[in-house]
Structures are given as C-alpha cells and as structure tokens.
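Complex shown without one protein chain; remaining protein chains in place.
Think of it as A and B in the order they're written, each chain with its own count starting at 1.
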Amino acid sequence: MAPLHLLVVCGMLAVAGAAHAQSATPGGMPPPPGMSLAESAAMRFPQPVRVGDLLGREVLRPVESQDVLGRVRLVVRDKNGQIMVVIDFSGFLGFGTRPIAVPVDATVLLGQDMEIVAFTPKQLQQFPTFSSSGTTDVPDDTIIKVGLAKPSH
Amino acid sequence: MKSPFRPDLAPGATVLDDHKPLIRSLERRGLIRGGLSLGALVMLTGCDITRPEAVESALLAISRFNDRVQALLFDPNKLAPTYPASMILRPPKFNAYYEVVDVKPVNGATWRLEVSGLVADKRAWTLPDLQALPQTSMVIKHICVEGWSYIGGWTGVPLRLFLERVGADLRAKYVAFKTADNYPSSIDMASALHPQTLLALQYGGEPLANPFGYPMRLRTAVKLGYKNPKWVTAIEVTNKYPGGYWESLGFPWFAGI
Partner (left out) sequence: MHWVNAVVMLIMITSGWGIYDDDVIIRGFHFSSFWRLGDWAAWSLNWHFAGMWFLAINGLMYLLYGFASGRFREKLLPIRPTEVVQTVIDTLHFKIAHEDITVYNAVQKLLYIIVILAGISQVITGIAIWKPVQFSGLVSLLGGFQSARLLHFAGMAVIVGFLIVHVALALLVPKTLWAIIAGGPHLRPRSGAKEGHAA
C-alpha cells in the first residue's frame, strides 16, 4: 500500500511543480541593443492615457504565465522632467513590496494592465527603492503617452 | 505562438505573407505532433497515432458541424448587453498576429473601400463618403478567443445599411473582408445584418487610432474579436466560402458569441 500511496503523492507534486514552472520564452519586445528607451517606446504607437487610469493597475511580466511584478502606485516626474511609473514591486500577495521607479518608456499598456518590456525581473530587483525627494507627482487628469504591445504567448 | 527566435527587428508582415503557405505547412506538422503529446490519452482512445492527419480532419469536421449548430443558435434579434460610456477602456487593448511595432498605418486621404461580388454598385468609397452615411454608436464588450475582454465604444455605419446602399444580395451567405495588414476575414450574412454590426470609424468618440484599424474596421458585438478585421480595404458579398486568416490555422469560422 505504502509505495502506491507514495506514487500518488509524487504524482501530485509533479503536477504542481510542472504546472507552476514559468514559461520558457519571455515574450514582449525588449528594445533592440543600442536603441534608447525613448526610441523603442516611440516605435510602439504610444497612445494617450489618463494618469489617474493607471493607478492601481497590475504590472505584468511579458510572458505566457503573466506573472505579476507589482501594482502602479503613482506616476511622477523626476528632476529631469522624465516621467516615471512608481510600482509597488515584488513581494507576495501584496505583502513585502517596495516601491521602485521605472521609466514610462520601459512600460506598455496592455488592456486594463501594464507590462514592463525593457527590464527583466532580475534587473528590476537591482533598482533602488523609490524616494520621492526631487520628484513631482503627475496630477491624475494629466494625459501622457504610453506604448502598446500585444498579449504574450 | 511560442518561438525561441526573437529577431531584434521582426520581419514585416509582407515577408511573412510571401512565405505563408510554407509556414502553415510546417506549423501543421508541428501542431499535429504537439497536439498528441498526451500519449496515454491517445492510446486509450485507440487512435492510430501513425495517422495524425485523421485526428486533425475529424476535429475540423466537428468544428464545421459546430458552425452549423451556432448558426441555428444565433438569434438575429438578440442584442448584446451595452454599457455606460464611462466604462469605455481608453485606449483599448491591442492585438494582431504580429507585434505592434509592425503596424503599417493607412493614409486616410488615399484610402478606398473596394466593393465587389453580389452587389449592384461596385464603386469604391472614400472616407468622407462613409462619414456622410448615418452613424450609430454602441458601447459593448469585446471578447477575445484568448479569454480576455474589455468594454469599448465604437461609432460607425451599420453594415446592414451599407449593404443596402450598394444593392447587395442580402440572401447571399457570406460577407468577406480584405485588409491592409493581409488579414482576410469573413462573417455569415445573418451576423452582418445584425444591428450591432458596424463599419466602425471611431473609438470613444475619436477617429480610430492607427494601431486600432484607422480609418475603418469591422466591429460586431456578436462575434469573437478575431472576426473583427482592422484597416479594412475591401468588402465582397459572396456565396463562396471565403475563410479567414485564423481559420486557415485551425480556428473555428463562425465564432459567434
């Protein structure tokens, strides 16, 4: 009986493990080497979007499993006037997140969500924790332009 | 479709188009092998795995049967639910069979809508011609075969009105579309005549943006997203099955919701 029991448990773990493994091939279209973020964003037919409509959006990894990287906390201009999207990054089920600022040109709109196409999760983990000094919040009713991408498979 | 090869600059849509038959035949072989990866299941069903074409043909035959069932289930008087304009997603979600960087914008000033097939008037239409026709607006749910959905608002000419204007034979079976991005598509006449089927010129009260089909796309509330071609350049009324881009790759044709 015991070996059979073990077989069933192993089988269940195998299913769980195989099912949870991340997609092999990351999707999205990272900027070609040598191209600036701004240039690559311009190629994605940036569309006007209201800043207030971005707050709270889930930010996804451009892969089939649509891993959640975090949520949009706010949108700011840094001291150079560049627009940055501040994301409550990483953590588990919303706990243990830290805010990081990602240039808007590294992101795309994907329906009711956003995606980060220019940085891998590993690279994002190296981003410094966001500090608001030197930045100004962009008001909710401001219209900014953000590029697009098709869903990842 | 997954591919480990991701060129820095994706091939343009026209290049893909030239090689489409070859690509499709390669895909079909890969798909068949992949489709039977659950080996134990196949053995249980007693299918002859040395002849996977037979399995594929059987599935497609059932898919065509389902098209007939769907046509019977289609109620031409049933309206899709509508929503308040405040729920319109701006901008809408982009999708195509290629990446957004390969969208080829259409010049609205030189754009013409060709009309052919079982119609009385085969003159081409300009954008101002279409804009002069009566328009109607609807805020409906876009549902993609992939499973996602969003609420969008489109304004345009009811296709029924357009077909009547060009003297189309409304007893014909199909209305077929050609597009600037080589995405042929077609729908059944019953769905074409549905009041919530539009030749859409606007989204959210503004002209369609380039990635979303400018200057004109089909928008029908009674079909899945892939039956709504963008950047439409030609309409044909016909009794000969026109098929479509995704249908050639195995997707169902009727795709009614």
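As a convention for this text, contacts are C-beta pairs under 8 Å (C-beta built on N, C-alpha and C of every residue); 3 or more make two chains touch, one makes a residue touch a chain.
All values derive from a computational prediction rather than experimental measurement.
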Which displayed chains the hidden chain touches across the whole complex: A, B
Selected residue (touches chain absent from view) among B:143, B:190 or B:234: B:143
Sole residue of B:96, B:166 or B:249 that reaches the chain not shown, by the stated touch rule: B:249
Residue numbers in chain B that touch the chain omitted from display: 1-2, 30-31, 33-35, 37-38, 41, 44-45, 56, 58-60, 62-63, 66, 73-75, 78, 80-81, 141, 143-149, 221-222, 246, 249-252, 256-257
Missing-partner contacts on chain A, residue numbers: 1, 4-5, 7-8, 12, 15, 18-21, 23, 58, 60, 64-68, 151, 153
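What we mean here is this: only the chains that are shown with their structure count from here on.
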Centre-to-centre distance between chain B and chain A (centres being mean Cα positions), rounded to whole Å: 30
Interface residues, chain B side, partner chain A - complex: 1-4, 6, 8-10, 89-96, 98-101, 103, 146, 148, 150, 209-211
Residues on chain A engaged by chain B in the complex (per definition of touch): 23-25, 29, 32-33, 43-45, 47-50, 53, 64, 109-112, 147-151, 153
